[in-house]
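Below is one structure, written out as structure tokens; the observations come after it.
All protein chains of the complex are present and in place, except for one that has been dropped.
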Amino acid sequence: MKKRVFSLLLLCFLLLPLLCSCADFSPVKKLYVYNWGEYMSLEGGDDLHVNHEFEAWYEETYGERIEVVYSVFSSNEEMYAKMQNGSSKIDVIVPSEYMVERLIKEDMLIKLDFDIIAAYENTIEERFQEMATAPYCVPYTYGYLGLIYDASLDNSLFDENSEASWRVLWNEIPDGTDLSGQILTFNNSRDAFGIAQFILNHESGAKEDLYVNSTDHARWDEAYELLGQQKDCLQAYVMDEIYNKMEGGAALVAPYYAGDYFTMVSVNENLRFAYPKEGTNFFYDAMCVPKTSKNQIEAQRYINFLLGGTEGESLDIAIGNAEWIGYSSPNVKVTTNLDYLADMTDDEEGYGEEALSILYPEGDIDTLLPMVNAYADWRAEQDEDYDISDYEGEIPTIDLFTADADDFTTYIYQNLDNETLEYANGRWEALKLSSAPAGGIYALTGVIVGVLLLILVAYILVRRYRQKFY
Amino acid sequence: MKAVSRIYMVLIFIFLYAPLLTMVLFSFNEANSLSVFTGFSLQWYRDLFQNEEVLEVLSNTLILAALSSVIATVIGTAAAVGIEKMRSRWLKSAVTTISNMPMMNPDIVTGISMALLFVFAMKLFGMDSIFGFPTVLIAHVTFNLPYVILSVTPKIRQMDRYLPEAALDLGCTPLQSFFKVELPAIMPGVLSGLLMAFTLSLDDFVISYFTTEGDFQTLPIYIFGMTKRTVTPDIYSLSTLLFVAVLLLLILSNVMQGHAERKEQRKIAAQAGARRKKKGVR
Partner (left out) sequence: MNKKRSFLRTAAAYPHMVWSVLFIVVPLLFVLYYALTVENPDGSFSFSFANITALGSESYFPVFIRSICFAVVATVICLLLAYPLAYALTQCKVSSQRMLIMLVMLPMWMNLLIRTYSWMNILETNGVINNFLASIGLPRVQLLGNAAAVILGMVYNFLPYMVLPIYTVMSKIDRRYIEAAADLGCNGWQTMLRVILPLSASGVISGITMVFVPSVSTFYISQKMGNGRFEMIGDTIERQFMSNYDYHMGATLSLVLMVLIIICLAVMNRFGEEDGGVLV
């Protein structure tokens, strides 16, 4: 009897979740968004949840319910692999520039309809609108690679000209400090190779890009060899794992995207940021719609919503999102918005004054910063419901953000042709396959096999010996 | 000698429980840190029940585990009955070998072999992505099956062979004889198979990892995504809760088993006593 009661209970326990799940079977249109991890403000409670805002806005505007299904990837290559295996349930993706090029070349993206994405023309910076990829993608963020390091290294990392070098990732520290085991680098081929290539390009003395987008195998081999030398002093190859390691102080130096530095520094205030002298990578991540998407119209409405150019309400969302992500924004309406700039440079709420020089290193910061500070002072005096249009001071123009571009060396990754790509991937495979020294393990295995053999031999001998007697 | 073995056991148990204890400890941490304990607080438990994403993932996992274990138990029990009755020895061993394969093969091989099948099926029929709930369900049923069969078969062998025949002779249809006579006899095996399948499916990471996609996440996959970045203490508190639930379930089943065994022993003792008495009378 008891057993029966128990089995009944068990059955109920098993079926409970089933019953619960039956509740929502109403057909709601689903929009599948596939983005980088930590790349959109999706906070609960009072904070901005972009997708919930979109769902509410969409229902209000089009009288139809839609649900955003959001999932994340951690590298372009991972995203590409997912797209390749035939999963067409993706409506919006946000790959980086070289991956956009590749997807265009492989005819996987639709040409965007700028009647739907009406905000595009007035919001996206002109230099992005002029790019070859422009008809297929809408830039979401952009940025540069830089060095993130622990403040204790403030005096060690810089040479006599107080410049940093990517070489510190090879444990070549100007004052001879030993950092082996404290260094991280990228766990994706393009960025990992990129850093070696910036060094090689700089050291070759060439002004133009000889290495980063080279089709010459010998040049890739050079970079491969350089990366091979790095392996012994590395703690790990990381992508998103970097947050944990840098925030907790488990590693001291790492290269990463400028915008993510702010996330890390908000947890661990002992972190610092620097752009190395060899130059760095200029990248942008852009929203695209795959050809396989079943909801192309809705996807483009989503993109338009994120640009926030249509109504006042939606611009706030674009600004809030840009502030949350902390990357450089290609959206003119956002970057020239004084509230955005004042929020970003705020010591308490934002990322401090360094935010501007890190996010917009090509800009004329000396002119920009006083403008922003003046506005911040003005804002501090206003009540809660101030109106930004009442401000009478100077308002920055977009030119200020690209004024000093010549002083700053940048490289853009281009899509490599198939043959080079295959070669580069092969080199990356080889790099990953080679292991850190594990001689102890091999020796132990040898000993174990030896002991086993000895036992076997002894066993056989003993048996022979015994057989003589029986 | 005894002291040495005691100390050794204690050491091993410390080794086995060190990570679990850290997990439990830091789930009560005040700060958002998994290495510095600043003070006792229940805030991560509170956070857990407000985190919609985690709750959805948890319900996904439970639904999947429940469905896959029930399906596997039904198919597996039927299969165990059928396999026992097979005449051809060759067929019998072929079927068992094949169904044991997911148990022998490394998980990663099972996972990718199924992924390849689904990818191919999608290409063949020109379907949209089918990766998600259906594929994970199929995968879970597949790796649960051998465990169910393995736990039911011994009970079938233990069962009195003449029991179903007697039932048939007394006028039961084969189906009736199965449900009224055989099934109750093998029930303990079926239940333990079900429970085994349920927990295996709850715990599986590798196979689900290769057979699902962003849209449908199970708890282990969600945790995997988190360990790529930063694990927040609310996952520790969830794990602690799950652990306590499993612990309770195990204790319960153990107590019940112990109870049943004692009852059985008493019954045997009583029978033996009765027999002795009879002899005495004679």
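The chains carry the letters A and B, assigned in the order they are written, with residues numbered from 1 in each.
Going forward, contacts are C-beta pairs under 8 Å (C-beta built on N, C-alpha and C of every residue); 3 or more make two chains touch, one makes a residue touch a chain.
Bear in mind that the values here come from a model prediction, so they are computed numbers and not experimental data.
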item: Residue touching the undisplayed chain, where the options are B:L42, B:L55, B:I108 or B:L163; value: B:I108
item: Chain not shown, touching residues in subunit B; value: 2, 5-6, 8-9, 12-13, 15-20, 22-23, 26, 34-36, 75-76, 78-79, 81-83, 85-87, 95, 98-99, 101-102, 104-110, 112-117, 119-120, 138-139, 141-142, 145, 149, 168, 174, 199, 203, 205-206, 210, 219-220, 223-224, 227, 231, 235-236, 239, 242-243, 246-247, 250, 254, 258
item: Touch residues of subunit A, complete complex, unshown partner; value: 75, 77-78, 80-81, 84-85, 181, 187-188, 231, 234-238, 248-251, 418, 425-426, 429-430, 432-436, 438, 440-442, 444-445, 448-449
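Note that only the chains that are shown with their structure count from here on.
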item: Where subunit A and subunit B are represented by their mean Cα positions, the distance between them in whole Å; value: 38
item: Of all residues in subunit A, those that touch subunit B in their complex; value: 2-3, 6-7, 10, 14-18, 20-21, 32, 34, 37-38, 44, 69, 71-72, 74, 82, 85-89, 239-241, 243-244, 247-248, 294
item: Contacting residues of subunit B [partner subunit A, same complex]; value: 35, 50-52, 59, 62-63, 66-67, 69-70, 115, 119, 122-123, 128-129, 131, 187-188, 191, 194-195, 198, 213-215, 225, 228-231, 256, 260
